[in-house]
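See below for the structure under consideration.
All protein chains but one are shown at their positions in the complex.
Chain IDs A and B follow the sequence of writing; residue 1 opens each chain.
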Amino acid sequence: MQFTALEIGLLLNGTVEGSPEAQVNQLAKIEEATAGSLSFLANPRYEQFLYTTQASVVIVNNDLVLTEPVSATLIRVENAYSAFSVLLEKYNTLKLDKHGIEQPSFIHPSAQLGENVYIGAFSYIGPNVKIGNNSKIYPNTYLADNVTIGTDTTLFAAVKVYFDCVIGNNVIIHSGAIIGSDGFGFAPTADGTYTKVAQIGNVVIHDNVEIGSNTTIDRATMGSTIISSGVKLDNLIQIAHNVEIGANTVVASQTGISGSTKIGENVIIGGQAGIVGHISIAKGTQIQAQSGIGRSITDEGKKWAGSPAVSYASNMRSQVVVNRLPELEKKINELEKIIAELRNISI
Amino acid sequence: MQFTALEIGLLLNGTVEGSPEAQVNQLAKIEEATAGSLSFLANPRYEQFLYTTQASVVIVNNDLVLTEPVSATLIRVENAYSAFSVLLEKYNTLKLDKHGIEQPSFIHPSAQLGENVYIGAFSYIGPNVKIGNNSKIYPNTYLADNVTIGTDTTLFAAVKVYFDCVIGNNVIIHSGAIIGSDGFGFAPTADGTYTKVAQIGNVVIHDNVEIGSNTTIDRATMGSTIISSGVKLDNLIQIAHNVEIGANTVVASQTGISGSTKIGENVIIGGQAGIVGHISIAKGTQIQAQSGIGRSITDEGKKWAGSPAVSYASNMRSQVVVNRLPELEKKINELEKIIAELRNISI
Partner (left out) sequence: MQFTALEIGLLLNGTVEGSPEAQVNQLAKIEEATAGSLSFLANPRYEQFLYTTQASVVIVNNDLVLTEPVSATLIRVENAYSAFSVLLEKYNTLKLDKHGIEQPSFIHPSAQLGENVYIGAFSYIGPNVKIGNNSKIYPNTYLADNVTIGTDTTLFAAVKVYFDCVIGNNVIIHSGAIIGSDGFGFAPTADGTYTKVAQIGNVVIHDNVEIGSNTTIDRATMGSTIISSGVKLDNLIQIAHNVEIGANTVVASQTGISGSTKIGENVIIGGQAGIVGHISIAKGTQIQAQSGIGRSITDEGKKWAGSPAVSYASNMRSQVVVNRLPELEKKINELEKIIAELRNISI
């Protein structure tokens, strides 16, 4: 994909300063750009790079005042960062513009496919599956019986969705994510073995959700494991059976949420955190990376850290003292000696 | 699947109370049930929902005494919970009743398939693979050379089993699990690079094991990594080379067990725990979530917590004090001042 400064200027409704014929075929950061790159300058702290960059075209803010000569062609716009984001999106859309049905693929006769869908080779579309318009199912993906996929949704290569699960519109699920595997439910028996508790619920994923690579979301024992609209889950996360995650909650990589726990809206959870089962986390809660949450959090909008977690501020204070513990212990032992002496004197 | 109260009553050998023609086509919790649902009441704390439920049919205990009118048809049985579990199992068996060989699939001429097996599309059955009767290999699954699968075993979509691994009877492995990838073995060299140590062992999984989604179990360097009968592993667990896990041990999600460690029977390990290599964990040990186990545990049946782990009780006591550390430090500083004063007085 090759574009001229003139074409990009017209697309962004910007003013071209320098050669309108300058050509670009890739996007790059201003400090790393090579010839043929399109870049942008939004943060004034990076202005120095404008005068040394190898980029062929740079998008800048209308109000930028040059203090040195620039070799790149400039495109002036109202907001350079937004303009560049628009280009990124367009670029990605072009990159990922797949459609049609590749062969071989397995599409059960009872499956219903919307218009303009992409079904990659070696994908398995099971009985009664429904896929909405403009959705993309990349190669090696598996959709079991009765799965429903909304419109404009993308499942990258090798996503696996177990039977009866429901996925909304504008959802993105990355490679290797497993949706709807059995919850971890076993009943102990008298002889020390375990009996499997059948997991007959499903997983429901609402609109505008993004789910990372190799993340696993278990189906409910009964009812549904629910991922509400706008939720963003990173890679390698574990969501257990019957968990419910509120709208616009964001969870970083390798965090685990145990069975039946309810997470509120707009919660932010750091990486490698663990949350026990059967509790509730209030709206707007922020949980630091590697925290362990063992009890319900009922106060909204508070910050937590540590394992077991306490308030973020309290955790910070305690951690400081933990690292001084050896000297603190020494001090106590010295005080003990002095007191023993004093006691001898005063008796 | 549509059933009448009469049919279910006959199946469970129960007594129908109310309309025997009431029809149900799904299972639901009593507090969430809608018309057409079959539910159950076992725990007396939920009795209130019996009088308001929308369920069409509810299974109850023989000895339940109604205190208000009920709109649902009741089926009275000896034990409502067991009866419902029986139905769950039957429901799931119907749902997952796959058999036959779907096309396209890759079955090496030297592979031996038992009777009544299911081979999903895009599955790869390598040279000399043996699959026992009634086993189900879901789509996109890969069985490398010489893999042996027992009878009545289910491998869900996209399970990958490396060469020479052995899987028993009545085993369930969920999507994305990797069995038999190379152990993490490298020998450092003088120039700072590492030489790979060939991993020529295998993984042996005994009967009645269940393994969760995207869990990884590495092959032994030599000999076997062993998962004994009745073991239940949750999702995203790491089992390193030459680990041995004793019968009926249960491991929760995201836990990692390092190389050559031996876990005893009937051990319970919480989520996100880490266990170092080359140690032994005694029978019946219980390890709390997020614990770090750095040394062998020889006492049977004890409870551990923390990282590095100590006895559960001791960890609980220490954690309480950790959170009081800032005030404790303040107290010590005050004592120090008082003692300095006292010393001045007494000298």
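Basically, a contact is a pair of C-beta atoms (placed from the backbone, for glycine too) under 8 Å apart; a residue touches a chain by one contact, two chains touch by 3 or more.
This is a predicted model, so every value here is computed, not measured.
Contact with the chain that does not appear here is found for just one residue of B:Asp182, B:Asp207 or B:Glu300, B:Asp182. Among B:Ser56, B:Ser85, B:Gln254 or B:Gln288, only B:Gln254 touches the chain that is left out of the view. Residue-wise, the contact with the chain that is not shown comes from A:Glu32, picked out of A:Glu32, A:Glu78, A:Glu115 or A:Asp299. For chain B, the residues touching the chain absent from view are 104, 106, 122, 124, 140, 142, 144-145, 158, 160, 162-163, 176, 178, 181-182, 184, 186, 192-194, 196-200, 214, 216, 218, 222-223, 236, 238, 240, 254, 256, 258, 272, 274, 276, 292, 307-308, 310, 314, 317-318, 320-322, 324-325, 328, 331-332, 335, 338-339, 342, 345-346. Along chain A, the points of touch with the absent chain fall at residues 27-29, 32, 85, 88-89, 91-92, 95-96, 102, 104, 120-122, 138-140, 156-158, 172, 174-176, 208, 210, 212-214, 230, 232, 234-236, 247-248, 250, 252-254, 265-266, 271-272, 289-290, 319, 322-323, 325-326, 328-329, 332, 335-336, 339, 342-343, 346.
Just so it is clear, only the chains that are shown with their structure count from here on.
Between chain A and chain B the CA-based rotation angle works out to 120°, given as a multiple of 5.
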